[in-house]
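First the structure, which I've put down as structure tokens, then a few questions once you've had a look.
For this view, one protein chain was removed and the others were kept in their places.
Coming up: chain A.
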Amino acid sequence: MNRRTCLQTIVASSFIATAGCLESLSPGDEESTRSRADGVTLGPPEQDLSEASHPSYGEEFPTVEFPDPLTGETVSTEQFVGERTTLMTFFYTSCPDGACPALLLRLRRAQEVAAEEGYGDDAAFLGMTFDPERDTEDELRAYADQQGVNLDAGNWHFLRPKEYEDAKASLTEQFGLPLEKRDADEYENLEYMFPHYNYLFLVNEQGRIERVYPDGATVDPSQIVDDFETVVTA
């Protein structure tokens, strides 16, 4: 029985199992020893991810620069420093398990509330694809429409590296998020797929990470919206 369940799989390479972040989960190293980091608005996260392979709370967000095929511009995460609070995720439109629509829903919802609350011009929503081969300009535009993204708001960008290898290098080396490409034997209409982490990064106007959401596809969207609002209006 092919019970296609979205999100039933989070997929990890074997070597992640021993990555730092996952070993730091012993209870007891929480709250008491940690305090608000410099240059951020939000307090320390419930889960200390500071030993993770990815940049985390209070740290500088990596600078990446890729073309946005929908606007024809090159978009750099650095261009928002001093300008906008950023919410960023990594995805691909052929995502077979529903995780990517769930990630984009959170960006889209934050975008919606930003417009309602009048801080849309202080916000940036970035979706970086790691599947440039299939995620062409047309595909990304159609996907944005399907997911209800407002492309006219001027605060949404897709980042599209030229090659998968560029995306992989950026994701693994700069963001510390392992990624793999493999055959999608279990899906009829899919040749290959990308096991990937469902991460969201909330970055303040100073370019510091306010919050990392490792379970970005399932975290309560209202939590993201609230955190975003707290940071953008600080």
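The rule is simple: contacts are C-beta pairs under 8 Å (C-beta built on N, C-alpha and C of every residue); 3 or more make two chains touch, one makes a residue touch a chain; residues count from 1.
Operating definition for what follows: contacts and distances are computed from a predicted model.
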{"item": "Omitted chain (choose from \"Molybdate/tungstate import ATP-binding protein WtpC\", \"acetate--CoA ligase (ADP-forming)\", \"F(420)H(2) dehydrogenase subunit H\" or \"TlpA family protein disulfide reductase\") - UniProt protein name", "value": "\"TlpA family protein disulfide reductase\""}
{"item": "Full-complex contact with the absent chain, from A:D68, A:D97, A:E210 or A:D227", "value": "A:D97"}
{"item": "In chain A, positions touching the absent partner", "value": "3-14, 16-18, 21-23, 25, 46-47, 97-99, 101-102, 105-106, 108-109, 112, 116, 142, 145-146, 148, 180, 182, 189, 195, 213-215, 217-222, 225"}
